[in-house]
Structure formats: structure tokens, C-alpha cells
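The complex appears here minus one protein chain, its other protein chains still in place.
We just call them A, B, C and D in the order they show up, numbering each chain from 1.
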Amino acid sequence: MPVVLFILLLAAAWEAGARMFEIPHYIIPKLSDVLVSMGDNWRLLSKHFAITLGEAVLGLGISAVFGVLAAVWIESSGLAKKTIYPLIVTSQTIPIIALSPIMVMWFGYEIWSKVAVVILFTFFPIAVNTADGFRSADPDIGELLRTMGAGRFDRFRKWKIPSALPGFFTGLKMAAAISVGGATLGEWLGGENGLGMYTKRASNMLRGEAVFSGVLLLSAMGVLLFLVVLAVERAALAHRRNKNE
Amino acid sequence: MPVVLFILLLAAAWEAGARMFEIPHYIIPKLSDVLVSMGDNWRLLSKHFAITLGEAVLGLGISAVFGVLAAVWIESSGLAKKTIYPLIVTSQTIPIIALSPIMVMWFGYEIWSKVAVVILFTFFPIAVNTADGFRSADPDIGELLRTMGAGRFDRFRKWKIPSALPGFFTGLKMAAAISVGGATLGEWLGGENGLGMYTKRASNMLRGEAVFSGVLLLSAMGVLLFLVVLAVERAALAHRRNKNE
Amino acid sequence: GSNGSNKGADSAETELTVLLDWYPNAVHTFLYAAEEQGYFKEAGLKVKLQTPADTNDALKLVATGKADLALSYQMQVAISRAEGIPIVSVGAIVRHPLNQLLVLDSQAIHSPKDLIGKKIGYPSIPLDEAIVNTMVKTDGGDPSKLDYVDVGWDLIPAMSTKKVDAIIGGYVNHEKLLLEKEGEKLIALDPSKYGVPDYYELVLTASEDGLKKNGAAIKKFMEAAARGQAYTASHPDEALQLLLDQQNKEFPLDADIEKQSLAILLPLMDAGTEPFGSQSEQSWRSIIDWLKEQGQLTKDVDPAEAFRNL
Amino acid sequence: MIESHETEPPGADLPKTSAPRTPEQPAVLSVRGLGFGFAGETPLFEKLDFSLKQGEFVSVLAASGIGKTTLFRLLSGLLVPQAGTIAIGEAGDAPAAASKLGKIGYMPQKDCLMPWRTVLDNAVLGLELGGMPKREARRQVLKLLPGLGLDGTANKYPHELSGGMRQRVSFLRSLLGGGELLLLDEPFSALDAMTRVGMQEWLLQVWEQHRTTVLFITHDVDEALLLSDRVLVAAQSPITSLNELAVDLPRPRSYEFAMDEAFIDLKRRLLGLIGRGARGSSEEAGRLP
Partner (left out) sequence: MIESHETEPPGADLPKTSAPRTPEQPAVLSVRGLGFGFAGETPLFEKLDFSLKQGEFVSVLAASGIGKTTLFRLLSGLLVPQAGTIAIGEAGDAPAAASKLGKIGYMPQKDCLMPWRTVLDNAVLGLELGGMPKREARRQVLKLLPGLGLDGTANKYPHELSGGMRQRVSFLRSLLGGGELLLLDEPFSALDAMTRVGMQEWLLQVWEQHRTTVLFITHDVDEALLLSDRVLVAAQSPITSLNELAVDLPRPRSYEFAMDEAFIDLKRRLLGLIGRGARGSSEEAGRLP
């Protein structure tokens, strides 16, 4: 409830601010105009919404799988830790847009170039947080498992994985929030569809209302994905003592 | 050492790959050409490097301070948790590029618009990881402190903060890696200086070697910042049992 | 790869991927007209239009054979060739500068030399600086006293929020129209009137290899495009409607603006007695010379090799 | 408010006993009608009454899992009673739950050492919270470590200690925390007999010097008898009352007395009080697969 109230408050502040300060509508439109524009273009927007959501979810899913695999690899091999980890870090430091021709060359203008950008955005937080989760595992439990004859695989399954779960979810939550930004950027690198494209074109047309309906929907999508992950986390960690209150 | 070896290996692979597959130099130039171009423009590059580094470090510093403050606020107040946290999450889901006019309107073309983008990029991982670090604090120690008459402040200082330190560093490491990307994007929103600007102009002039020298330096800067944070983390958590081996 | 023939049901059709310079707008009407009127099909072509992130990407993709044709700029083609990117212009689409210096009418700026001491916004393209420098110099001002601000992507907000006094990089058929629609009065200063050679704003490019392999198809493409342009010139409203209909499925264009835009464009695209798209060596020589003079070319470029009249 | 279930210990007037206890001693802790149970569980306490007098040393003996630790958490204010009142301090009726915190030295059953602090810094915690400068606090604690068999461990981290050493650090920390009431939850369970005796003597010294009131959970009948003025026994669950045994042995006591007639008699009575409180019993022992 307080969240809803808070959102309403923000909305009111926006509307009032836009009216009071007379900001050009193509920079910050009035919220009411945005909502009207959203209503007018409802069908188009929902089509683009679905496309961007698809890119984000696909990229997020792939990142989750490979992020965890990378974390596992880092955790289990000293060499991987010394090679993969720096590589992952470096991948984050590269300005993607500078390499857009390469992205397009490799992944084309279809959905895969967008998914690739989403992966580049979301892989990192998942891998790093999961790897740190593995490291935070209680060594005493690991020792106990060794005395019971548990091999590497069993120790991973029964000790490292449950221990890394909270870290994994922290990473996945962050990834969910930024995945939409990745998809948007991917669409900007080239494409015909999606809310990112919609906002880009609207922005080139100085249609502030259209830009902001796109931005609002993108934002809502990010929050939505975040909440989905949050719900899964709640369920998965329901019985952890200091997670979820 | 293995890291250095690994980097040399990657460099060799780049050079060899570019030669063998006859990749056009305007898509991926040969590493040797990039290094030559870097040497030729050394003074210019180092000037731009310093500027971008300044933006990244300033943004990172501000993010660290406010990210931690936000995490503290989230941790200590139920209302903040219900309002600030969603706000932070939402801030990540907004496609910055779509709102670049606003950024420029508010922060101008000076350093502050770049710092603002860096903050937008780096605030989130710091705040979320620190907040999750707070939550992972052992409740039994908290109880013990309460029985000793420790107030909220003392409990924070002596229990929550040490417990959140590993999470904070996880977040800061991630933030360090992506801060450079933020500064680059910020420079693309407008400005005269910095490596991001350098690469963008080089890209507009179709100078592949110059683009890649910019990208390499940006990447190196990100890795450098990451390593600095890593060193601080190592020092701060030296005696933690399952951190750092 | 997209060149080569389509092995599908209609094996006679040659598939061509064409990268636009920007998202579809009035300047592309001739392409949509050719498509919708069936001219491409009649020429045995299957044309796929794509919007890339920017034209630099487009040039590189054409050069590597990932696409067959790209709309680009004459100056960009010259620079590409200097950088060793094997790109050839196969047709001049817009024959005169659209990129003009835009100034708010209220600023009391009537000619380029009035810009001394003012802030000029430009979009991270060093060429734009060269254009303004030449204009000011020709007008009798000292270019070294100009104050440039790189405004990145956002030209219009930069001016409307008074961060800059003038912008270069905006098009008279787009940025100017949009700003005027917002009620601003604007003056546009044409570079070709102030010392910059009159150049082709938009050209269609192919790669050297592509031209060798696919020359025939590209020639057919140009012919079909010429028919599209002819149709557009004679039926501007109907032709524009074809574009709008196509685009409204993806993104609603502003019909008003596009209509005005097309009205501005049509005379600038008209090759007169020459066939649509034809280019003169003179134009290429003068722009290359100017670029060299401005220090924008790292290597000499042979004007004769930069273009091909099919 | 003041109650006296206790008979005057005959040893009270012995010269070595520095804290004479009379029936007029005020109640430092009084529990009235206490009721508590964890959500969804059968209650652990129902209408429980008991009180401690100033300076008393009282042990609690009861089966594992019956609620001793929970009682301590209630007394220290970490849990809030569902019924009844817990009053601490002379003014037996005033304080609310929160105000209990900090008046009490609590040694929890788990050692709860901070893994990021050395032995010294863990032990120093209470003094630090009390506002003593860190350097001074460290200096004082450093002098105490040898007495606890912890010499040379000052700069070790908890995971480098043995179980019994961790327990002693935790014990020291709780003593230094101050407070008029000391709640010790099985403080010596991980110690061997010799070390345990050392700790017991140490504890008695502190108790006599500072006249702290001590409530002491133990499973060791001898230990309870050796240390306490009274032993409280909880025999059934939920706990509705505590059976009480006054230990009227002279002080100072030592394990030499353990063979004495009086001691053995008390021990027999105590064992009688305990009854068969344990939940587990050998008869029910299942078969291992």
C-alpha cells in the first residue's frame, strides 16, 4: 500500500512540476499527456512491449544459465578464476556502442543482437554475485560433507549451491532490473521493433509524449521482471532465517 | 602471473585472428596497428584518459557514499524500504539514452552530466549488495549486542557494518567495472573531452585504429579501477575466513 | 550474407539488403513507392530495408558484404575511401546540402560571421566543425573565435534549452521543421552559399566487390528506384501515403512534417535532364579537394574511383 | 514484591563469604505469571512465578529443550512475554521490556563470537560499548586472558580456537559487559573438569567481588550444588513452576566436599526433584537402518 501511495505521489509531483516550470513538452511532457498518448497507441505499444520483453527475458534466461556456469567454473578451478573472471570483468568495461558494427556483424539485425546486449548487461551481476555466494559458504559444513565421503559434485550440490542461492538471487534481481536497459540499447543499435526503437523514433520526432510512454512502459517492464525474480527468491529462500522478513 | 600470460595469449589471438581471417581493418583492426596509433596519439590519449578517469572516480565515489547511505536507510526504516528501494530499482530500468535531453538540461555539458550517468550506473549495485549484506548479518550477534545495551547506532557500527562489508565490496567491484561504461555513455550525451568522446569522433571519422585504442584504454581503466577495489577489499577482509584465500 | 539469388519459390528474384541512413522518412518515399508499385518486383528484385544504428555501421556492413547497399553521405564516402574502406557511391539521391546551420531568429544572427562569440552545437562529427569554419571564414569572420559545443545526440533540446545559440548537423527537412512546429522561428544558412562546395547530401553506396559481383542487380535497383522517384515526383501525396501506411504498422510518422519534408526534398533530388542519381566527377573532385584542405582526409582519394554512374 | 522462598544459608556468616544475604534482600528480578510459547507450538511457560534476590547465585537445572534458553531470552528482553511481567531492578514494577536490555550480562549458549574480530576485540566488546577507550579496554582484558587459559590467543580469530576456548572468550565477554544480573547459559559445557573448576572459581571470585546476581543454566548437578545458593528445577513442560532447593552449604566450597554427607544428601534430593524430565528415553531407541 505505501508503495502505491508513493507512486501516486510521484505521479502528482511530475504532473505539477511539468505544469509549473513550463518545460518544453518534448523534454518532459505532462504525465496526463503521456497517458493519453499511451491510450491512443495502445495496440502498437503492446506489440512493441511484447517484443522487448521477449528479448529481455531470453537474454536474462541465457545470462542466468551462463552466469551460474561461469560462477561454478570460477569457483571450482583456480585457473578459471585467474582467466575467466578477469575476462568477465573486462567484458563489462568495454563500451558496447563503440563495437556496434561487430555486434551487428556477428548477430545481425534480428533478435540475437538485442539478446546479446542483454546478456552483456546481465551476465556480470549474476556471475559475480553467484561466485561471491559460493565463496561465502560455511567451510565447516564443507568439511563435514568431506568426512561423509561427499565428492566434489555432492559438495557442490548440497553445500555450495544452497549457500550461493542468496547471492545468486541478489545478482538475478539486479540483472532483471537492468535487462530492459540492455534490450533498449540493443534495439538502438539497429532494428525495426521493440519499445526501444519506439522511443528512439519518437525522440527523433520530438514526440515527448510518445518517448515517455515508451520509457514508462520500459520501466514498468523492468520493475515487473524484478518483482517476478523477487517472488521466486521469496519462495526459494522462504525458510532462510535472515533473508526475507 | 597466469593473468599476464593470459592477457598476452589473448593479444596474440587477436593479432593472429585479425591476420588469419583477414578481418577488414575497419571492423577489427590488427592489435599492432592499434598500438601504433596509440603510440602516435599518446599525449592526446593520456589527456582524455585522465578526464574520463576523473569522471568515473568521482561518480564512483559519490555512488559509494550514497549507495551505502541508501542501503543504511533501506535497512533501518521500513518506510524507506518500501519507497527508496523501488525507486532505486526503477532508476535502473529507465533507458538513460531516451532521457538524455533531461540529463543535459539538468546537468549541462560539463563534467556533471557524465558523473550523473556514472552514478546512475554504479549506485545500484552498491546499494543493493550493501543492503543484502546488511540482511545477511547473523541475528544472534545482533541479539547479543542488544542484551549488552547497544543501541541502534552501536549495533549498526559493530554488527551490521562488518557483516555488510563483503557485500559492499562485491557491489563496489561491480560498480568499478561498469563505471567506465557510464562515463563513456555520459560523454556521448555531449561534451568535448574524454576517451568516450575520442572513440565516438574516431568512429564518425571511420578511424578503426583510433576507436580501438580508445576502447582498449577505457577497458584498461575499468580493469584498473576494479583491481584497486579488489586490493582494498583484500586488505579490509584479510582476516575473514571464507573471503580471499 | 544477403546477396546472391533467393533459392526459394521464386528463384528468379535477387535479394538485396538496403541499409537506410536513418529511420524511414520522407526521403525514402521513392523506395517505398518502388516497392509498393511493384517496380522492384518487375526488375526481379526482392528488397529488404533495414535501419542501422548509424550510417558508419551501414558503410562497414556494406563493405564487408553483410548488406548490399547503404544510404550514406558523400563526404562520408570520401573519408571511408581515405580510410581504406572499399565503398563506392552508385547514385546521388539528394543532390544538395540538407545539413545547414540553424539559428534561432531571435538571436540577431543573419550571416555566419555573426556567430563569433556564440555557442555552436554539433553532434560529435568533426566534419561539421569544418563546415562552419569554412562558412565563417568565407563570410569574413575568424573561425578560431568560434565556441563549439559537442551536444551528442540531442540537437534540438540543446538549442531550445538555450545551451547553444546555433546548431549544425540538423536537416532543413527535419530538425528545422520540427522546431518550427514548436513555434520557434529559425534561420537556415546553407553551407554551399558560404564557401563549402555544393555537395550531394545523400548517396547510395555499394562495395567494390559487391559492385563487381552484383553490378547488374544494383543497376536494376537504380532503375527501379528512378521509377519510384518519378512516381513520387508526379504523385507526391499518394507516394507519401504508401510510406505512411507502411510505417504506421510500426511507428506513427507525423504526416504533416513528412509532407513538408517531401516538398523540400523533391527539388533537391531532381537531377534535371540527367537520369535519377547520376553523379558528376566535378562534384566529387571539389568536395574531396575541400576535405583535403580541411585536413579531414588522411590519404588522397581519387574522385573517379569514388563513384560509378551505372 | 519481595519474596523469600529461601532459608538463610548457614554459611552466610563465615568470614570468607563477602556477600552476606538476608531475607530482607530486595528482589532484583521478579517474574510474575509468565506465559510464553513460540507461534504454532505448545506453550513453554504458563503462569510462572519466581524471583531472584540481590546478590544471589541461582542455578537452573532442566531437561534439554524444555525452555531454559527461551527463559533467558525473555529475561534479557529479547523476547516479549505473552502473559505476565518480568521486572528487573529495585523498583520492581516500573520497567518495560526494552529497558531490560543493557542491564544484564548475558552469555548465550552459542558462543556468538564475531568472526571478524580477534579474541581480544571480542572480549573487549562490553567495555567498548560502555564507552571505555579501546586501548585502555584492550590493556585491561589482555591481563585477564591468562587467568582463563587464553594466553597467547589475543590476536587469534574465533575460527582458530578450540570449542572450549571460544566458550571462555564468550564467558569473559559477558562478564565484562557489566549489568546487575548475569545470565549464564551453560557457560562451561565444553570444558574439561580441570579447566571447568578454574572457571568456576574465577566466576565465584567475580561474583563475590561485585555482588552481581547470577542466574546459571547448567546440566551438571555437582556444579549447580557447588556454586549456588539455590537451585531451581523445572521438571515438566510447559513450565508452570520451578521446584527449588536451597543449598545451605558453607562457602567457600570445593569439590573436596563432594564426598561429604551433606553434599551427597543434597545431590540425592536434587536428583529426586529433577525426576524423569528428559524427553528421550532409551526404551524408545529405534533401530538404525
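Throughout what follows, a contact is a pair of C-beta atoms (placed from the backbone, for glycine too) under 8 Å apart; a residue touches a chain by one contact, two chains touch by 3 or more.
Just so you know, these numbers come straight off a predicted model, no measurement behind them.
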- Note on the structure: Among displayed chains, the one left out touches A, D
- Note on the structure: Among the options D:Leu29, D:Leu48 or D:Ala63, the absent chain makes contact with D:Ala63
- Task: Just name the one of D:Leu78, D:Met165 or D:Leu183 that touches the chain not displayed here.
- Result: D:Met165
- Message: For review purposes, identify every residue of chain A that touches the missing chain, sorted by number.
- Response: 138, 140-141, 143-150, 154, 158-159, 162, 165, 239-241
- Message: Which parts of chain D face the unshown chain closely enough to count as touching?
- Response: 38, 61-65, 67-70, 109-110, 127, 132, 140, 143-144, 146-151, 160-165, 168, 175-176, 185-186, 189-199, 201-202, 205-206, 209-210, 219, 221, 274, 276-282, 284-289
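The rule is short, and it goes like this: only the chains that are shown with their structure count from here on.
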- Just tell me the minimum hop count from chain A to chain D, counting one hop per pair of touching chains. 2
- Task: Provide the C-alpha centroid distance between chain B and chain C, rounded to the nearest whole angstrom.
- Result: 38
- Message: How many angstrom lie between the centres of chain B and chain D, each centre taken as the mean Cα position?
- Response: 51
- chain B residues counted as touching two or more neighbouring chains: 27, 97, 101, 105, 138, 188, 200, 203, 241
- Query: Which two-chain combinations qualify as touching?
  - Reply: A-B, A-C, B-C, B-D
